[in-house]
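What you see is the complex with one protein chain gone and the rest in place.
Up next is subunit A:
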Amino acid sequence: MKRKIPIAVYFVIGQFIAFFFDGSISQTMSGILFKYPNAMVPYLTVLWLILAAFFGNGKKLHLYTWAAVIGFIFDMYYTGLLGVYVFIFPLVVYLCQLVYQSLPPNFMSGFLVYFLGITVLVSLGYMANVFIGETDSSVAQFLVNTLAPTLALNLVLLTIVYFPVEALYRTHRQ
């Protein structure tokens, strides 16, 4: 019988692919995503983590460790500003898992939880950047030009990825 590849391997490889896709999508579609004055930022890395929190076994996958590791690499490679996403990623995963467990497990609650997760993620990222003077945009500008478009983009991405990823975890649960 063919040996099954453990889900943890899929999880880690998918994690890094999602991480690099974030940058590549931002680069190749920058004309659409960062069209003035709006900014839509893809967060596939977080999407992958949160979906793992929804369907997978967080303990077996070492979910929080991986969230911190990928957050650290994100800080180091993409922004060059350490200590931001290394804490935000695990926090968002924790919050999402907490809320999702108290809701009926279906697409609508996933959608809702992810909506909240991205809001927390982007808002905390904004606060960190304001703190160090990386941005001077006001809260109103942030809400309209960054948070709203980013939410829209990421919810569309969630809708596309949700069912295939659920199927992947379901086949590995048996």
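Just so we're on the same page, a residue touches a chain if its C-beta (ideal position, glycine included) is under 8 Å from a C-beta of that chain, and two chains touch if they have at least 3 such contacts; residues count from 1.
Everything below uses one rule, namely that contacts and distances are computed from a predicted model.
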Expected UniProt protein name for the omitted chain (select from "Carbon starvation protein A", "Arginine ABC transporter permease protein ArtM", "Putative tricarboxylic transport membrane protein" or "Cell shape-determining protein MreC") would be "Cell shape-determining protein MreC"
Per the touch definition above, residue among A:112, A:132, A:152 or A:167 touching the missing chain: A:132
Out of A:81, A:112, A:139 or A:160, which residue would touch the omitted chain in the full complex? A:81
Contact residues on subunit A toward the hidden chain run 16-17, 20-31, 34-37, 39, 41-43, 73, 76-84, 86-87, 125-126, 128-129, 131-137, 145-146, 150
